[in-house]
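Here the complex is missing one protein chain, while the rest keep their positions.
Chain nomenclature is as follows: A and B, assigned in order of appearance, with residue numbering initiated at 1 for each chain independently.
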Amino acid sequence: MSDRSRASDSAISTWFLRLYVLVVFAFVFAPIIASFVFSFNSDRFPTIPLGSFTTKWYETIFADTDVWDAFARSLTVAAITAVISTTIGFCTAYTDFRYRFRGKGFYLGLALLPPTVPLVIMGLAMLALLSRINMSGQVYSIVISHVVLCSPFAMAICRLRLSQMDPSLEAAAWNLGASQWQAMKTVIIPFCKPAIIAALCLTAAVSFDEFAVAWFVSGLNKTIPVMILEILQGNVDPQINAIGSFVFAISISLVVVAQILVMTRDDKGRKS
Amino acid sequence: MNAPVLVEFKDVEKRFGDTVAVEAMDLQIRKGEFLAIMGSSGCGKTTTLRMLAGLEQPSAGQILLDGKRVDTLRPEERDTPLVWQSLALFPFLSVVENVEFGLKMRGVDKVARRERAMDWLGRLDIAEFASRSVDQLSGGQRQRVALARALVTTPEILLLDEPLSALDANLVVRMQGVLSKLQKDLGITFVYVTHSQSEAFAMADRIVVMSNGRVEQIGTPEEIYREPATRFVAEFIGTNNIVSGSVTSVDDRHTTIQGDGVTLTATNGSTALRVGASATAVVSADSVRLNAAPSDAVNQANQIVGTLVSEAFVGSVVTLLLETPAGEFRVQTRQRDLAQINLEHGAKIALSFTPEDVFLLPDTREGG
Partner (left out) sequence: MSFALPGLLWQLLFFVFPMMFLIALSFWLVKNYRMVPGFESVNWVKMYTRGYFWDAYFYTLMLAAISTVVTSILAFPCAYALAFKASPTVRRWAMFLLIIPFFTSYLVRAYSWQIFLGNEGIFNGLFSVFGFGPYKMLHTMFGTMVGYLTLCLPLVVVLQLLSLANVDKNLVEAAWNLGCGRVRTIFQVIVPLAKVGLVVAATFCFILSFGDFVSPYYLGGSKPPTLSILIIDTTKSGQQWPRAAVVAITMIVTLMIVAFSAVTYAYARRTRQ
């Protein structure tokens, strides 16, 4: 095979692969971008070419007190869920990092399994149990279920950070006279701070978007995603795009903040 | 010595971005020889080997195998099997399946390739492990699997990239024997990349010493050892003592140089030096004689008085380190030759050597 044909050969395959990657990313982002674009489109039934620019869908939702109530509720749920599940996740990650004990496999399985259970089933189980003990249909019912779903993510993030830590750091602190609590406060938690903040952001984002379990247990206390779900069951309604884009902006800023925190810390670690 | 050329590097250069890994390389590898490419890490030795295998593309120049240009071929289109530093055995295949791999790629049918693979496992004494998984083998056994896998296609050349670096010292010596014998029996060319002098000196017919992407010297182990071409080579061979100085007299048999407080006389070599030129004298550690220094001993031609700093025993060989006016001196001798010498630290010892044992190198600015 001549030099030239070899070069063009691999050029074609590289070109094809690049194009393929672009197509995959286009598929992944098409619905997200489209939803954003259509949220400013005046036509109720959007087609190409687009209608005129409008902010009426945003005006409609901002004028709707139900939307504001749901929004406030979503934020509350997300914030409380983030705090509780990050606390639990951190404790579980630290347990895994620090201790060996009988039944650890089972313990970790329990800690990490919930996201693999279909949300519908989780919703049904929570609804069945909570309604039996008269705890369903409340804002805290959503929080309870979301913590179950979110703490595994928080655990994973904190565990990843802990695995970058020299295990002897903590022992060194003890050796220098720190109590277990002091070592935790002065060594472990500062070291894990970026991971903890990242976990707060990510769990808040997951909770803020979760619709299935919330739909089962929320009763009349709808969150934003549950509201979207119910609008979706009706007719085509561009309000969804407006709400969706709004929600997207919030979730994505949480994710970006989390990502930046994780990345910058990584870079610092690499340099030193 | 006059075997035909199998591989030829013609003015080959390899750059990675701004760094030059290999520069202006001209190298001929003969059929049936055991060639070692030696140098410290980052000197370009592995890059040279990878270019020969096609895993790197030269930035300039040509590589010929058996007279045909191969630098434009993909690695899978060449028959230049490599034994990897990491061995690179396929963990999802059994021992015999690993060995069969190359044959399978060449379309050899199932029965024939199993037979040839088993034959090679037998030759390397590991037939009993054929159906094991590779991670159940010891380091030495894995080494043999890697060899069998590379040799099963009966190539004309075998490339080895520091294959023994992961083994413990005893095993290294044993594997050196295995490799040497294998190369002699098969009569094929081995190109062996290593940073270890002992491996290169123990096995190679010729050695290429590289530094900073350049070939410093190509020669037999004897030549590299006794007549280093550059100061780098002299220093790289860790047992050499090096004294810098300037030439004070030249006659038809000897050249004398004056270093820091020492005078060295050497038998004239191939390079003629002029009076006043700066030069480097190389004295290998095993050619220095020791005498307990009498109190009135002085530095004279080819005699240096030094102070003992430390000694190290490896088996029956002793390496002494002495502080002299010309810097540190290293002396290797047998333990029983030390009987009459006072080995207390700080003892004065006279070191002497014959003019035949002093090798003079003209100083080249770039070599310094």
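Side notes on the structure shown:
Here is the rule we go by: contacts are C-beta pairs under 8 Å (C-beta built on N, C-alpha and C of every residue); 3 or more make two chains touch, one makes a residue touch a chain.
Because the structure is a prediction, the values reported are computed rather than measured.
Looking at A:V28, A:A63 or A:L176, the residue that reaches the missing chain in the full complex is A:V28. Checked against the full complex, the one of A:V147, A:A173, A:A195 or A:L261 touching the unshown chain is A:V147. Within the full complex, the residue among A:L124, A:M165, A:A178 or A:I197 touching the omitted chain is A:L124. Summary of contacts with the chain left out: across A:F38, A:W57 or A:F71, the touching residue is A:F38.
Although one chain is not shown, part of chain A still touches it, namely residues 13-14, 17-18, 20-21, 24-25, 27-32, 34-35, 38, 45-48, 87-89, 91-92, 94-95, 98-99, 101, 107, 110-111, 113-114, 116-122, 124-129, 132, 144-145, 147-148, 151, 155, 202, 205-206, 209, 211-212, 216, 225, 228-229, 232, 236, 240-241, 243-245, 247-248, 251-252, 254-255, 259.
Contact between chain B and the unshown chain involves residues 53-55, 74-76, 79-82, 84, 86, 88, 90-92, 94, 101-102, 105-106, 131, 133, 149-150, 153.
The rule is simple: only the chains that are shown with their structure count from here on.
Centres computed as Cα averages put chain A at a distance of 57 Å from chain B.
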